[in-house]
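Removed from the display is one protein chain of the complex; every other protein chain stays in position.
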Amino acid sequence: MTTLGHLIDGVRVDDAARTQELYNPSTGEVAGRVGLASRATVEEAIAAAQAAFPAWRDTPPAKRARILFRFKALLEQHADEICRLIGQEHGKIVHDARGELARGIENVEYACGAPELLKGEYSKNTGPGIDSWSDFQPLGVVAGITPFNFPAMVPLWMFPMAIACGNTFVLKPSERDPTSTLYLAELALEAGLPAGVLNVVNGDKAAVDALLDDARVQAVSFVGSTPIAEYIYGRACANGKRCQALGGAKNHAIVMPDADMDNVVDSLTGAAFGSSGERCMALSVAVAVGDAAAEALIDKMRARMASLRVGPFHDADNDFGPVITRAHLEKVCGYIAGAEAQGAEVVVDGRGVQVPGHEDGFYVGGTLIDRVTPDMTCYLEEIFGPVLLVVRVDSMEAAMKLIDDHEYGNGTCIYTRDGEAARYFADRIQVGMVGINVPLPVPVAYHSFGGWKRSLFGDLAAYGPDGARFYTRRKTVTQRWPSAGLREGSQFAFPS
Amino acid sequence: MTTLGHLIDGVRVDDAARTQELYNPSTGEVAGRVGLASRATVEEAIAAAQAAFPAWRDTPPAKRARILFRFKALLEQHADEICRLIGQEHGKIVHDARGELARGIENVEYACGAPELLKGEYSKNTGPGIDSWSDFQPLGVVAGITPFNFPAMVPLWMFPMAIACGNTFVLKPSERDPTSTLYLAELALEAGLPAGVLNVVNGDKAAVDALLDDARVQAVSFVGSTPIAEYIYGRACANGKRCQALGGAKNHAIVMPDADMDNVVDSLTGAAFGSSGERCMALSVAVAVGDAAAEALIDKMRARMASLRVGPFHDADNDFGPVITRAHLEKVCGYIAGAEAQGAEVVVDGRGVQVPGHEDGFYVGGTLIDRVTPDMTCYLEEIFGPVLLVVRVDSMEAAMKLIDDHEYGNGTCIYTRDGEAARYFADRIQVGMVGINVPLPVPVAYHSFGGWKRSLFGDLAAYGPDGARFYTRRKTVTQRWPSAGLREGSQFAFPS
Amino acid sequence: MTTLGHLIDGVRVDDAARTQELYNPSTGEVAGRVGLASRATVEEAIAAAQAAFPAWRDTPPAKRARILFRFKALLEQHADEICRLIGQEHGKIVHDARGELARGIENVEYACGAPELLKGEYSKNTGPGIDSWSDFQPLGVVAGITPFNFPAMVPLWMFPMAIACGNTFVLKPSERDPTSTLYLAELALEAGLPAGVLNVVNGDKAAVDALLDDARVQAVSFVGSTPIAEYIYGRACANGKRCQALGGAKNHAIVMPDADMDNVVDSLTGAAFGSSGERCMALSVAVAVGDAAAEALIDKMRARMASLRVGPFHDADNDFGPVITRAHLEKVCGYIAGAEAQGAEVVVDGRGVQVPGHEDGFYVGGTLIDRVTPDMTCYLEEIFGPVLLVVRVDSMEAAMKLIDDHEYGNGTCIYTRDGEAARYFADRIQVGMVGINVPLPVPVAYHSFGGWKRSLFGDLAAYGPDGARFYTRRKTVTQRWPSAGLREGSQFAFPS
Partner (left out) sequence: MTTLGHLIDGVRVDDAARTQELYNPSTGEVAGRVGLASRATVEEAIAAAQAAFPAWRDTPPAKRARILFRFKALLEQHADEICRLIGQEHGKIVHDARGELARGIENVEYACGAPELLKGEYSKNTGPGIDSWSDFQPLGVVAGITPFNFPAMVPLWMFPMAIACGNTFVLKPSERDPTSTLYLAELALEAGLPAGVLNVVNGDKAAVDALLDDARVQAVSFVGSTPIAEYIYGRACANGKRCQALGGAKNHAIVMPDADMDNVVDSLTGAAFGSSGERCMALSVAVAVGDAAAEALIDKMRARMASLRVGPFHDADNDFGPVITRAHLEKVCGYIAGAEAQGAEVVVDGRGVQVPGHEDGFYVGGTLIDRVTPDMTCYLEEIFGPVLLVVRVDSMEAAMKLIDDHEYGNGTCIYTRDGEAARYFADRIQVGMVGINVPLPVPVAYHSFGGWKRSLFGDLAAYGPDGARFYTRRKTVTQRWPSAGLREGSQFAFPS
């Protein structure tokens, strides 16, 4: 059994004094080990990034972008292998991994436009004979800390843009499924990134703290749960860094009485159970407006869920795979049990699902719970499992109040045909990413990803235009040339 | 003697359980008192702002901007009175106050462009039949904490834009010279701002902490010294807020051998001694490249400084006025003494200057110190007085290293006629605001103000385009309409 | 009776060799005369503009904008007088003139943001050590030719932005109602515009041709009818100029079966009859989808039109006033008669309306014609009178085809509550300005005004962001400094 190391200054580095086991959630078996970087190893990575910075910052943006063009091609060429590595450690089905990778590649494509995105602002004559311009310069060494649920996509939200902007990068992927991430980084080097521009350290909190405390790290991007996001943001900021920390979610869909219910059920099914609900944009609460809508929704969901298939990652006929660990499986089942105990009605129960031939995999089946109320634990917390809650309300205003009162503000959706309802909802709801008949309103790569309330700490969102701003800092130059200079001289005209 | 109160929900509110004296630094006399708000008073202001938010956010941006158009006109109309109030409590000469106000008004002018600045990004067909747009929405209640040295300009950096973006505002000006600030706020109300949209609380650390800790405050803008900036940033971020905190400076000018020395001396004189050096953009260190440049600089500066006039604020013939307090006077003189003790050469000594008729005023004369070295206390710390240090180096690279090694990175300047030297300097120097033959490279209102290193904490600079981004948050909407709707129906065509 | 002259280089100039009468359409009486400029007078205006250009182009944009801030204030201060002058010569009711002026002032407000709008694009390191930036420079002398129907608004679409961009301007207003336009220009000079920056020549085709043929005129903006627009565009372009020429319209509203019919009728009434229909954005064709919608529409319109009041401009109780000339009155009535003759049904007939006390005024009452078909003359041509046609179709697709088949593509509207229908319509219809439940979708001043098809010739629309682009030209600078220059020299460090 091999032990996964780190990627520092262009080479694989071992630091396996401490290690952690890597599981294949589809079988429940241990499939490998990953070394957990010491502070010294993290500092070595930071030093490599620091050393690579001066030459990289001076590389013309168009030339930096050209490496990303090649990186995109390599990602497409090696997509099968990347998706296999994702599936093996994370458990998501191959088509789902493909989707994740496609979304990640879109971020590479966007970063290819760096020369356009880095344009500064130029003002002639801010005063008589005075010009001023603002330039967006790279920060230096920046760090990314990414979660287990998107081992390819979330790193691709970060490092391509950071690097396109002229920074060098230290990435710490999740220690639960780091293999595909490390592979991506190696492809980036193969595409032509100079050694030290992109470094990967595997590790746990020790590595994170080393990144947060090192004065050479100028900025930190984080995606994970809200408690950790809050910790990262507080500590990075206390250390004077810029930081963006994306946390948890509880994404509601309002189902209006005029909604196209077949469309609702089709799209909710994917949004709630895809990737076992282990997505920060998973749609985990359906808010039915009126009992008629609720009844129709429940009936059709129950019917639709009968054909849902859960199983191992390599079988493309499955709709979704296992959850990430046995402990998480138990936590998810605990939420279902709690809901039942607190009075909700478990309409479809995914606990105890059996996958023949994979009895030790970490499987939870699709679960539908009706008559959930806002005081229940399953409603208040993020379950991160294939569980869809239904809350019933009497009016659209009540549905919106429910959403606005929740701690999180990542994504939300309304199902309606009515233009006015959609506009009212989108304008006022206190959530950062809003869908109108779109249950997973993940912004495309040329917009930016960011929740509101306790789903994001910081003032710039992830990727897209905000990403370019987060990874650069403004420098403003004001220029006036003394006159009476060469231009007006006459001595040169008739040299003796 | 009157006690200045607070401005909450459109009316003057007294909270004078604790007060502090207001001085006239030109005479050294106490001229009034200011009440120091309790936590309850601050919370009252926040509550007023919170209550005013929903209607203000829904007011069309063009209509909000129209109030700022009127505000600009009122500021121009009442400029004399504003400048008198500034001079009386701060000590700056009337022409300097005029300059401060003019710069402040430029920020109001920029905020008048809110409808343009708030434009979101619209993308048709992000997928088949799917549209996406990002909108920049106001945050809610935001707070500004401003310093004594620009009682009009720095508040005008903040609240006009914040308000133009649809936020409501709680401003805590410096407790040393709050009267002009409060007057500005009253003019804003006179211009048509609804009650509660702009509130002013006077106070000290208790008020600041109340703002930092209140969950209703979404964002904090601060300008002041670096230790306080660091405190504010850490505490605001730990509370999950967005924050921009601007701190101290030590702004160097490189004087190249080819510089137009008359231009250098003229412009340095204003940049070093104007406003008694109490500006975060004051040019406090001249770095002469080569002894020949140094000698020429010293000679011409000495001659130029002979005619410098220091005196009370109301006499427009003075070049600059007193410093803010007696304690600060002593601190500045202490730096001069320390420089002398550590081996520097005090070429022109401003200590013990006498202003006839104003013997108790807080005056320090223009001071020039040669042969300063980077280890001296006067070099390492921000003096914030009318003191210009000269450091001698052998090469431009050495001059740049000096600047880059300093803790602060607010402003800097190079004096040269050489295009290559200017470009090299502007590109590489680790400072946020760079002048080429411009010693005070304060960005115009349509660019943004921000230092690097320990001169600014946060990722967006103050005012200008960054201001508009800081005071808004992105919401991204993704929309798809189910087809088979009204449009395709045929039943309506031939009703029975 | 006075004869209106011209405004050249800051002074009133007479050139009245040829004159034309000015009518008061509300009474039908001649109220004055206007001189028609000779080619020499036009060239004098161009020469004045040319002479004023160099200093004006070098005036910092922020300073240029500050004059527009004052201009806005003067327009607001003199609004009553402006509206009286408009009403007297054009005939529109005072509230309508107020609306026109308000829309015009919004364009001045937008132009106040010139420093932001003129920002160029700055790229560091387009190659190693090479920087590039694009700057938007003024063109020089530009000309505007404006129509009778908006004597204040359309000139304000043009010259404030042109001037804010650093150009100088020659304006030729309509010779039918030039007095208010000339007054505006005088207020602009009062606000601080230097002489020669804005010039006004009154005149007819001779003046137009002089502007089109003069090599010093760099660009031409025109608003008027399509045949003239086509002539202007062809001739200006043949002379190598840039040109934008806005022409006629036939704006359709689709009334869907699900529309809120009360809202339809209320808003159509204003959009069809306001300003006697003499607006290029007037809503002149209602396309009812399904006979049920048609019947409801006709019934409610007939009822609503019973209370429509037509009368002289100074009576604010009137809904609309006379048309511009007696000849135009006869033309409008001719279209109504022609419709009747071709088989349409005149539901409400505005011909022969009597306004007591103003029997000689040029009045046509509100007219509603049902069962219009696409082959009728009244449908094919622009009537420019208070006449609303109703066409009946069976489906939304048929309604859209009708619109797309029409020669013009200025504005259009759909009335519906359905999100999908609205999106489909807005996406696909071949019209430049689209309303969803908004019958007069005139873009706000911070967007741009432009029709499609034969409603606009040119590639940039009027006012807003396109205006700023039309009135500037891009200059791109690429800069590399030879190294081995001053910076690397060591000789200066230790001068002998």
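Each chain gets a letter, A, B and C, in the order it is written, and its residues are counted from 1.
Here is the rule we use: a residue touches a chain if its C-beta (ideal position, glycine included) is under 8 Å from a C-beta of that chain, and two chains touch if they have at least 3 such contacts.
The structure displayed is predicted, hence computed values, not measured ones.
By the touch rule given at the top, the unshown chain touches A, B, C in the complete complex. Only one of B:D15, B:E109 or B:D418 touches the absent chain when the whole complex is considered: B:D418. Note that of A:H6, A:R64, A:R98 or A:K124, the residue touching the chain absent from this view is A:K124. As for the chain not pictured, it touches chain C at residues 121, 123, 126-127, 130, 132, 134, 219, 230, 233-234, 237-238, 240, 242-243, 260, 263, 417, 422, 426, 431-438, 441-444, 446-450, 452, 454, 457-461, 465-466, 469-470, 473-482, 484-486.
Residues touching the missing chain, restricted to chain A, are 62, 65-66, 69, 72-73, 106, 109-110, 112-113, 115-117, 119, 124, 131, 256-258, 289-293, 394-396, 416, 418-421, 423-424, 427, 444-446, 479, 481-483, 485-487, 490, 492-495 (touch as defined at the top).
Think of the hidden chain as still there; on chain B it touches residues 58-62, 115, 118-128, 133-135, 137, 416-420, 422, 436.
Assume only the chains that are shown with their structure count from here on.
In terms of which chains touch, the assembly is arranged so that all chains touch all other chains. Fitting chain B to chain C on Cα positions gives a rotation angle of 180°, stated in steps of 5.
When chain pairs are compared by contacting C-beta pairs, A-B ranks highest. A centroid comparison over C-alpha atoms places A as the chain most distant from chain C.
Centres computed as Cα averages put chain A at a distance of 36 Å from chain B.
Multi-chain contact residues of chain A, defined as those touching 2 or more other chains: 121, 123, 126-127, 134, 417, 422, 436.
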